[in-house]
Every structure is written in structure tokens, then in C-alpha cells.
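Yeah, one chain of the complex is gone here, protein chain that is, but the others are all in their spots.
For reference, chains read A, B, C and D in written order, and residue numbers begin at 1 within each chain.
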Amino acid sequence: MSELATPLIDVADLGRTYGAEAGFLNRLLGRKPRQVRAVRGVDFQLMPGETLALVGESGCGKSTIARCVAGLETPSDGVASYRGQSMDVIARRSLPERRDVQMVFQDPNSSLNPRWRAGESIAEPIRVLGIESGRAKIAARVAELLTQVGLSPEDAEKYPHEFSGGQRQRIAIARALSTRPRVIICDEPTSALDVSVQAQILNMMKDLQDQFGMSYLFITHDLGVVDHIADRVAVMYLGRIVEIGPRDRIFERPRHPYTRMLMEAVPALGPMTDAPPPLGELPDPANPPSGCPFRTRCRHAEAQCAQNVPALRSLDGRQVACLRAEEIA
Amino acid sequence: ENLRYAGATAPLTFDPHATNDFVTTAIARQTYESLIELNAKSQLVPGLATQWEYIDNAAWRLTLREGVTFHDGTPMTAEDVSFSIMRQASSPRYKSLFGQITEANVVDATTVDIVTAQPDAVMPVKLSLLFVMSKAWAEANDVVEVPDLGAASSESYSLRHANGTGPMKLELQVPGERTVFVRNDDWWDDFTGNVDRAEYVAITSAPTRLAALLSGEVDLITDVPLQDVVRVEETAGFKVADGPQRLYMGLEMDGTRDVALASFDKNGQPLDSNPFKDVRVRRAIALAIDNEAIVSRVMRGYARPISMPAAPGFQGYAEDLEKDLGVDLEESKRLLAEAGYPDGFRTTLNCPLERYVNTEEICRASASLLARVGIEVTVNGMVWPEFARMLVNGPDSSFHLIGALGNSGDVQDVFGAILHTRDDESGLGQQNWAMWSNTDFDAVFEKLVSTFDPDERAALYREGLRIAQEQQHAIYLHQPFLIWAMADKVDASVRADSAVVLSDVTVGTE
Amino acid sequence: MNPVYFARRVGHAVLVVFIVSLIAFQLGEVIGDPVTAILGLDAPASAREALREQMGLDQPWPVRYLAFIGDALQGEFGMSYRAQRPVADIIVERIPATVELAISALILSLWIGIPLGVVAAIWRESCWASALMTGSVVGVSLPTFVVGIMLIFVFSVQLGMLPSFGRGQTVAIGAWQTGLLTASGLAALIMPAISLAISQVALVARLVRAEMLEVLRMDYIRFARARGIRDRVVHFRHALRNTLLPIITVSGIQIGYLIAFAVVVEQVFQWPGLGTMFLAALTESDIPVITAFLMLIACLFAGINLIVDMLYALADPRVRLAEG
Amino acid sequence: MSSMTGMRDHVTAMATQPAVLGAAAILLALVVVAAAAPWFAPSDPSDLASLDLFDSHLPPSWLNGGDARYLLGTDSQGADLLSLLMYGLRTSLTVGLLAVALSVTIGLLLGLIAGYARGWADTLIMRAADIQFTFPAMLLALLIGGLARSMLPVNQQEEAAFFIVVLALGISHWPHFARLVRAAVISEAGKNYVMASRLSGRGHAGILFRHIMPNSLNPVFVLATMDIAFAIMTEATLSFLGFGMPASQPSLGTLIRVGYGYLFSGEWWIVAFPSLVLVTLVVSVNVVGDWLRDRLDPKLR
Partner (left out) sequence: MSVFTTQAAAGSPVLTVRGLDVVLKRRGADLPIIRDVSYDLRAGEILGIVGESGAGKSMSGNAVAGLLRLPLSASRGEVRLNGDRIDTLSPRRMADIRGKRIAMVFQDPLTSLNPVFTIGAQLIETIERHTAARGKAAKAQAVSLLEQVGIPAATKRLSQYPHEFSGGMRQRVVIALALAGEPDILFADEPTTALDVSIQAQIIALFRRLCQEKGLAAALVTHDMGVIAQATDRMAVMYAGRIVETGTTAQILHRPRHPYTSALMQSIPQIGKRQHRLPQLQGAMPRPGSLPQGCAFSPRCALATAGCLKAVPPMSGPEDHQAACIHPLNREASDV
């Protein structure tokens, strides 16, 4: 990725808040509604041909970002744009650009309509977005896509329940590929799969990227997978990006204590370690701590960490949101 | 002895002037007595009045029985009688019977004059529905006036308390459920029965009512369904009694409209005429309907075929005019063709459900009988309030089944209310739901009203009945019988007004 | 209890009652003709007019609706055309009969239906369970009125064991006439309660079975077993408690069915309750009674719904703590 | 799941349960009888001219006094009971089916809207359903019946009775379906294939009707089966109370109502046969419905 290239996806100050509006009665009783700011102040760019991995523990807002970027959800603040145009607008106005951003979901069981044949599911975007027309042409394209994802053209006639999880995920990928997208958002595409199947899928995704050159926004909580597939990594905690930068930088020398904690927590395949386990648990997202969101679990937290939310700042070839990043080795 | 008996509905109130519901009247009659009574054969006999005579100037003079006391022990006075007459005359429900009464004058302690706006020859018959209440009691309990409907917001005392002169005292009235009587030992007349305590319960569902009898929970039930009669008779220890009801059933046909309602030709196109207005059509219908068959199959013999707007038990009924038209389908079809309906036509028969015995079956049987001459009849069954509303606010019917009685049971009443041309001003023809109109007939009625001579009246009754027959004012079907079932130990005879006269009932010891 | 949750439920209840009052009033407007209902066929036209005026039927309907609501709020529903008594009195007098009948039937149906359903769920595969379920299907399929009259035929007419109609002896406790304290009252209750309960037993059993099957599949049941908790405890404590929620809801709805079918049962057994009153009123176009009955039912169901919601919150800690 | 293989699966699965198989066979037979009534029934009870009053109250042909022409005897009008039963079955089934079709249509539509649109539409619809729910179906049916009758001209009520009953039953049950559909829609709408379809550019209507609705139909189907039984029963009860089908267009319920009065009279056949048919019908519908539920309801599998 040259610095000159324009980003495909530009996420700027993205925020998304969930939770009911304060109802009449609640307002009358002076109650605050329970609101979850699932994502706040998130900035990042996705360049052509690159893979950006988004990691973080469950509930930190990864899927929310994915949905905003895909135009499936309207951000509460900020914007996620594709080539300068808001994805929300693209989706709502059904602009032609929408075919350029596709998505693969985590759960292969629910990502295919159980009543549709595999071929029908794959053909849906082709037909609706008018990418091909005519039965024969569509069928040919479906067959081609099936082959690309390592299935056989005959599989188009089968129903989802006749496939294994890995095969279903392949079909989902074929469907995402069907529009020849520039960006594919992968929301934990392998976390429901066995490692042997995961390897097949990851390899295939890499091959496809080599072949078609699309970008991946790859969401996962498995750092091993990140290290394997990503060019750049963004680490999220409680709705914010706490560290973002090139993979090598981050994995070689994590600067944010959270990133470090995550990496230490991953059980290594090697000999048993006696390192103490991480501290504490994720705070209630509806009620996050003041200042640095991670300070409640951070071994390095100081009084100043509770004051302000640390902003992302450049350090050592990546951006990190920690006041003490330099001090922590 | 104790008698437990059951009927289909409960008495609504014990205020004898506040309702004209005949079940209520029949039950209230145990405690309240009328000035003139009807005996078991529907003949007028002295009640609280021992004599009555017409004394000109539209006034009737009543001589009151002496030594009669109310249940609270106070003697009955002429004041009480006069009070009761005027109280009842003011009741909206009795307007058509007593609305003409202007004064009830106390002449002396045992004499009261009833003055009406016009001379009224059938007043004595009507008086069998005029009940006597204690004036002092009414004043003491704030029921001087008939409870005012719609406006009153509390229950009137007379609803569940009674102070009459009759053979039974009211001990307990639970509205809608049960009524308990005890014998009035101070009654002026002789008890022919031996009941000294009686309890009446309402059991709406006929099978349940029958079950209550068969299981011994009650000793007597009224309104036995026809199909169950055999079952009761065959069950050891039970018997059935029956007797004619003062009521006749008939099919009434639209006699006025130029286009009949809900009637079509065989292709479903609206008729541009009113076939019922044509006497040939009416005759054709009469010839097609086999009322013998209806009586024997639908009514299982518990009815009597009739051929005029009256039946035994009506004052003025003329038995010798009774004639069986018979069934003649050929003639019927010929008449229809002659009237311009060679293929027949389609029409709707409005049919009240309940109220009278087996109405739905009668209607359906009539429909199938008429189908034989090409008249296709759709039976439109309606619950009673709907049916009543249709008649009263219209009448919006060109063909319907109805039971007719004439308020007092005098044929004159039948003539005036049911057969006379409708006239809102005079109130005549008020219940002429058929809107039948015949000037000759109206003339006969006018004459009848002002005639007091029994023989002349008899002739006029006959003349009126004859015109009705000749013009086929309606299809006269039958006079239904009342059927009671009871345990063998009970002796009670069926009266035309369906009252179980407790003073006449004997309960044996088994 | 969360006050917002509670307040919102009460709000719903009031709304329901208000809407029903509109419907009930409107119904009174179109159904039947009170004047005919009161005076019968043979009253002269003048008498009809007079009565119409006297009853205020010539006023425009909003005026009458306001009057109606005003009266209703004071517990006044006017006079029954037919019974010539204040409707409120009639209703108050008849409530005990229906309530005792419905509650007995409810208890009976839950008391028999719940164990049946549990048993059928636990031994899902056994032939006894399928026999039970088939039996319960037959139970649902028998028209209440046929059951009622058959019971009468057997137990009253043939065996002479039970009374065929009425409530037997009642005792007053304050304004409440109860039949539960006398032998004859209890005897009279047996058959109506059974015929009312029969179809409900089947309903409850089927529901409990379905819910139970679902709950038995849950991990916490497996985990309870893994902890060595005895099957009996697992079934009747762990599983049943979780099955309770839908049962509470259904019991609420069931009271609806019970009241509705009480109309039929009361008719068959001449039970002096609201059902016979309503039916009589319906066939007689006794509008004040119909209207009052509807309002009563609406209040009743709004109340039941409220109670069900509250019970639900009690039985399920998740709801209890959740925001309304 | 393919509808074809699905169907075959169901049939083979059913074959292993004799009770269900029996019930399904009976149901099928009853439906065929009802559908073919005009051709198979010995006579047409609505052809009044064919009735002979003197043939009334005949017992079944195998009993003393029976008439070979009337296999199951005759009613009070001399109509052949067998024919009445066949036509009554037809009416009952039609009423049941149409009523359920109506409530399914209303419920499905409102449920789809509520579950998909959420927001105020959801609140409104579900609140209405709640209100409706508070009223027992039968009372509601009585009311609607009463209302409709009082608003129609007298002489149209007869023909209208059928539609009134269907309307009353249909309207009184839609909340069941709406709730069910709404829940299913909410669960389906959250599934990823719906998201994927949105990404493929499909509009809301397309997603709702092509994806969500077909996948939400199973529970509806099951409940509908059960509801047919319930509708038939309620219609019978309404008829018993005199607010159902008229005697000239009898349903099984009407036949039972008419026959009810003959329970003690010894003319048992007038009530026994319709009751038997009704119970058989409702039982078989329920058995098949139960079985369907056990098979189709994913929660129970």
C-alpha cells in the first residue's frame, strides 16, 4: 500500500449508541435510559488490497463497526464512507457502489436461508443488483463462483443443511464474491469452525485476495489468525480502538497494555507457562469507567488514567491510546 | 305438603302491574288475585269481585267480595281496589289493555265503578288480568306508582315482596333463581289441593329441566319438550298432563306492500309485485301447507289444527266455523298460475326462535311443504328481541310465523289489535304485523266494539272470523298445547294461561 | 417491583377498559331496541315514544356516552330492562357463583393438568404418555355442553348422586354468597366444575408437556443431573419452575376461556352466575346488562393481565429486574 | 429444507406412528366426504321439496322402525341424517378453514409488519393484540355476531350468518398468529442471511416476503392446524348458544344444538351422530396437529 493510494473505506469518528429512547414514564420519573455506546470515536482507513484485522474481546463493538461499514446500520455519530461517499447513503439509496462492499458472517448456520438452494443464495446478489442477466449466464457465474471457493457446480442444487459448516462458509464467501466486491467485511468467518477447516478457509481467502485484489476488513478475536492474515491490526476495547498499526509492529512490540494482555492470554502451543492470568473482567459497556477504559484491569494504571480518555497517538510506527505507552516496555 | 316445580324462565318481578310477561303473571297469580278469574275452562268466574255489570256511560260496576284480607292481615277495601285499578292503568305495559280506563270510583265499601273513555264490552275479560294490591302497603313501601323504568335507579320494594290476597304468601323471591310460597291459611276461598309450601325454580335448558324431574329434584315441570313426552310417560313414577294454550300459531303474509320484501322470482330477480297481496296466492299457500302433518309430526299431536284467528278458550271462538281446507297441491299450483306465478317464487320466512313451541321446526316444515308447489322459502331464524324489533319498527317482514293471542283472550281483542287495518291514531291494528286490511272486516269490528248484546256479539264474532277465513288473512296453523310433566304423586291440571294454580295442586305421599 | 413497569401495565389496563367501554356502549347503540325490549309487542306507539324520551334515547350519542361513563365510574349501570333492578345489584349478586365455578375449574384443571403434562413430558416416548395425550385430545374435542348433559344423565338421572342444577345451599359471608361451605353447595359444584375443567385440563396438560419438553432440553437440566440432583427434584423443581412462566400466562388466558365457556356450562346446569345472566340479556337485548357485563369482563381481564404480568415478574428474576 | 423431500420425510415419519397415521387417514376421509357431499350424499337436505314430514324421526335403518332409505335415520323434518351430516361436516370444515384463513391472514400481515418494522407500528399492533387477547374468543364471537346481526337488514341475515361466524371466529383469533409471527420474524430478521440479502440489494418487501415470511411459517402452520379444531369447536358452541349457523344451513354444531333437545327423548341418533363426527373430526385434527408440532416446531426437536 503506497501512502498515495486513496483509502477505499474511511471510517471517521464513528459512534453507535444502542438503547431505548427515554420513554415518557421514565422521563417523568427522572430515569436515564440504559444506553450502550457500543462504538465511539473510531477512526481508521482501509486501503485497496490490504487486510485490516479488528481484534478485541466479545462485546467490544467489532460487529457494530462491521455493520456500519457495510451500510447495514446507521452510525449515531461520524461516518463510514466508501470512496468518499457515506455507506449509509449508498445503502439507503441503493447506489451502484453497494456491490463493492460485501460481508461474510460468523455463523455459517444462519448466514444462508435454510429454504434456499445454495445456488439461489449465491445468485441473489447477482440477480438483484443486476450483475448478470439471463438464467444461463447467472447459472454459469454461480458455477464459476462455486469452483472458486472449492466446491463443485453441482452443489448449487443442494440445501444448506446438506453441507458441513465449512462448506456453508464457502458458500457464504461465494455469495460475497458474486458482486466482484472491492471490500469484503469478514465478521469472525472462522470462529465457528474447527481448526482444520479454519485453515482451509483462511488459505482460500488469501488465495482469493491474491487473485482478485480485494481488501478485507477482518474481524476476529483470535490473535493467531490475525497474525496470519492481517497486514494491519486494530485492537479494540470497550468500543474504542486502543492500538492500530502494521501487524509486524504490533505483534513484535505491543504498546498498549491491553494488546499485551491479550497476547499473553492466548494459550501457547508450547510448554506450560506459569505467567499469572490477566486481571479482572470487561466492565459493563453501559457503564464504562472514566478516563482510560482499560484502567480497571491495567497493571500500569495510575491516577491520571482516570482523568481523560487517552487519544490515539503515533508511537513507534503505530498509533496507541495509552498515556504510559512509552514507559511500558 | 311441599311442592317443588320448575319452568323455563323465572318471574321477573312480584309487582303484578309492572310486567305483562305471562310467566311472571302466572306465578304472581298465586299471591295476587284478579277481580274476575278464569276457571280451568277459561270461563269467567267471580274473583275478588262477586258481580259485574255494565251500567251505561262506559262504566262497569263491580261488587266486591267481603271478608277478604291481605297477607299482612289488613282487610281488602274498595279503596284498595280503586287504587289497584288506577295503578295498573298507569302502567306502560298495560296501556293497551287498561289505557282506556279513566276513573275507578268507590261507590261504597263493596262497590267500585270502572269508567272508560269508550264503552268496553270486553272489560270483564280484561279484568281477569287486573290484580289487587293493598294501598296502605304500597304507600308504606313507596310503590304507589308502578316502578318507573329507565329512570329509577334502585330496586323497588315490590320486586321481591308481595302483599296480595291469594292462596299463597310469598316467602322468598330470589330474582332469576327461585321463589318460595307458603300457604295462606286465611284465604277466602277453599283449597282443593294440599300444598302448603311450594318452591319454583327456573331451569332454562330443557334437558336439564327434565333431568331435574327424573332425578327427583323437582316434582313438576312445565314446558316439557314434545319429544320428551314419551320418555316421561314411559318412566315409572312420572306422568304427563297437557291442555290447550290460549294462543294460536299462524303464518302472516304482507297484505299492503306493492312489492314484497325479500322475495324474488325463480331466477333470483326481485319481484315487481307482492304475491301475498293476492288472495289466490294466499289460498294456494294455505292449500299447500298441511297443518295436520305439522300437528302430527312437528307437534307430535300436542296441538290442535285450526282454521281461523281464534281457538278454544278465546271468548268469541266459533267452533262450527272450523273447517279443514285439506291439502290440494294441484289446486294450489293452479291458483298460483292464475295469479301469475306458474313457477312459484322465492321468499323469506321470518321465524322467531324460542318463545313458542318448536317454531324453528314449524318454519322448516312449512318451507318444505311450500317447496312442493314451487314456492322456495328461506327460513330466517331470529332470536326473539330481533324478531320483535323487526315487527315493531316496521313491520319489516312480508312473511313470518307468529303466535297470536289478543291481550285479554277475547276475540274482539284479536280483531282490534291483529286484524284491523293499522291505524296509528286510534291504535287499532297495533299488532297487525301482516298489514292486512279489509274494509268489511273493519266495519264488523267497529260494530262489535259498541255491541253489548251477547247474541249480536256472537254473530259479529262469526262474521269477522268468516271474513278472515275467506280472505285467508293468514295461514292458520294450530293451537299448541301446554305440557307439564310431574311425579305420579302430584295432581295438577293444565290451564290455558299456563299457571300452576298451587291451591288446586295435590301432592300425595308416596 | 419496578414502578415504571407497574405504571405502564396499569396504563395499558386502563386503556383496555376505556376502549371496551366505547365498544360496549356502541354495541348497546346498535343491538336491539330497548323500548321494544321493555314494552313488548302490544304497547301502543304513544307509550313507546314516551318511554323513549324518558330514557333519554333521543339525545345524541356522545351525550349519552358521557352520561354512561359518568354513571359507570360510580358503579352505576342503570336498570336492567328485564329484571327491573339496578344492573350493579344483579352483577354483584351473580359474581360469586361464576367466580367460584371458574376458580374451581381453574384449580381442577391446573391440579390435574400440570402433573399430567409433566408426566407426559418426562416419559415422552412411553405408550402411557401417548395414551395420556390422546386422551387429552379427546378431552379438548368434546363440546362442553355435551359433556355437561352427559354428566347430568349419568350422575343425576341414572345414579341420583349429584344435583342436576343450581348451586345448592349457599351461605352469606358479608355480601358474598358462597356455596363452598355447605355439603349441597359442594355437591352442586362438582359437575359444572368438571365439565368446565375437562377441556382445560387437556389444554393445560398439552401446554405443560410442550414447555416441559423444551425446558428438559436445556443445559441447566443436564447440569442439574450432572450435579447428582435426583430426577424427581430435577423434574418438579427445576424444570417445572421454568415451565411456570408460560403456565402463568396461560392461566390468565384460561380464565378468559373459563368465563367464556362458563356461559355454556351455566346454561346447562342452570348455574345462577354471570353467564346465564349474559346469555339471557343477549337473547332479551337487555342492553344495560350486556354493557355492564362487558365492562366487568374488560376490568376483569385487564386485572388478570396485570396480575399475570406481576406474577410473571415474580416467577422470573430476569423480568423482575429488567427495565419495564 | 426442500418442500418435496420435506413432505416425503413427513410422510415416512408419520408411517411409524399408527395413531397419527390413523388420525390422518380419518381426517382425509372426512375432508373427502365433506368435499364430495353434493355428489355422494344420498339426498340434498337443502332441497326442501324432497323432504317428507311423515318420514321424520325415523331411527337408523338397522333399528326397529328404521327405513332402508335413511341409513342413520332422519331428523324432525324427515331429512336424511347421513346427508345432513355430510353437508354439516362440509359447513363446519369450511367455516373452520375460512375462519382460520382469515385469522392467519390478518395475523400474518400484522405480525410481519410488527416484527419487521418494530417501533410504533409494533407497539400499536401488539397493544391491539393485547386488548383483543383480553377478550375470550367466544365472547368476542358472540359480540361480533350480535353486532353484525343488528346492523344487517333482517332478511339478509340468513345468508350473512355464515360470513358473520367466519368473521367473528377469524377476527377473534388473529392475535395468536400475530404474536407467533412477530416472534418468528424478530428471530429471523436478526439472522445473517437477512443481512446478507440486504447487502445484495434486496428491498424490505423482498426480504420480508422472500426470506423472512417463508421461514416464519412453520409455527403458523402448526398453530393453524390446531386452530381449525378450535374454530370448529367454537362454532359448534356458538351454534349451541344460538349464534352460529342457522338450521337451514346446518353445521355440525347446529346439528348438535338441534339434536341436543333429543338427548333424553330416545331419538338419540339425532344428536349422537353429529357429536360423534364432531369429536372424531376435532380429535383427528388435533392429533395430526400435535404431531406436526412435535415435528415442525424447532424448539421441540
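Quick note on the criterion: a residue touches a chain if its C-beta (ideal position, glycine included) is under 8 Å from a C-beta of that chain, and two chains touch if they have at least 3 such contacts.
Here the structure is a predicted model, which means the values were calculated and not measured.
**Q** Using the contact definition given at the top, list the shown chains touched by the missing chain.
**A** Checking the complete complex, the chain left out touches A, C.
**Q** Specify the residue from the set A:A5, A:A140, A:A265 or A:A306 that touches the hidden chain.
**A** Only one listed residue reaches the unshown chain, and that is A:A265.
**Q** Out of A:P96, A:G130, A:G224 or A:G317, which residue would touch the omitted chain in the full complex?
**A** A:G224
**Q** So which of A:S164, A:S290 or A:N308 would be touching the chain we can't see?
**A** Per the contact definition at the top, the residue touching the missing chain is A:S164.
**Q** Which residue numbers on chain C touch the omitted chain?
**A** Its contact residues with the unshown chain are 125, 218-220, 222-231, 233, 238, 241-242, 244, 315-318, 321.
**Q** Please output the residues of chain A touching the missing chain, sorted low to high.
**A** Interface residues of chain A facing the absent chain: 57-58, 164-166, 194-200, 202-203, 206, 221-225, 227-229, 251, 261-273, 276-278, 281-282.
Following the convention adopted for this analysis, only the chains that are shown with their structure count from here on.
**Q** In terms of CA centroid distance, which chain is the most far removed from chain C?
**A** Greatest centre separation from chain C goes to chain A.
**Q** For this structure, which two chains have more C-beta pairs in contact than any other pair?
**A** So the pair of chains linked by the most contacts is B-C.
**Q** Could you tell me the distance, in whole angstrom, between the mean C-alpha positions of chain A and chain B?
**A** Spacing between the chain centres: roughly 88 Å.
**Q** How big is the gap, in whole Å, between where the Cα atoms of chain B centre and where those of chain C centre?
**A** Computed from C-alpha means, the inter-chain centre distance equals 39 Å.
**Q** In chain D, what residues contact two or more other chains?
**A** Each of 150, 242, 260, 263-264 in chain D touches at least two other chains.
**Q** At which residue positions does chain C touch at least two other chains?
**A** As it turns out, chain C has residues touching two or more other chains at 32, 149, 153, 157, 267, 282-283.
**Q** Using the touch definition up top, name the residues of chain B that touch chain C in the complex.
**A** My answer: residues 12-13, 15, 18-21, 92-93, 95-96, 99, 147-156, 159, 175-178, 201-205, 207-209, 211-212, 214-217, 354, 383-386, 388-389, 391-393, 407, 417, 424, 427, 430-431.
**Q** How about chain D: which of its residues touch chain B in the complex?
**A** 47-49, 51, 53-54, 56-57, 76-78, 149-150, 153-155, 157-158, 242, 246-248, 258, 260-267
**Q** For a test of understanding, state which residues of chain C touch chain D in their complex under the given definition.
**A** Counting only chain C, the residues touching chain D are 12, 15-16, 19-20, 23, 27, 30-32, 130, 133-134, 137-138, 140-146, 149, 153, 157, 206, 210, 213-214, 253, 256-257, 259-261, 263-264, 267, 279, 282-283, 294, 297-298, 301-302, 304-305.
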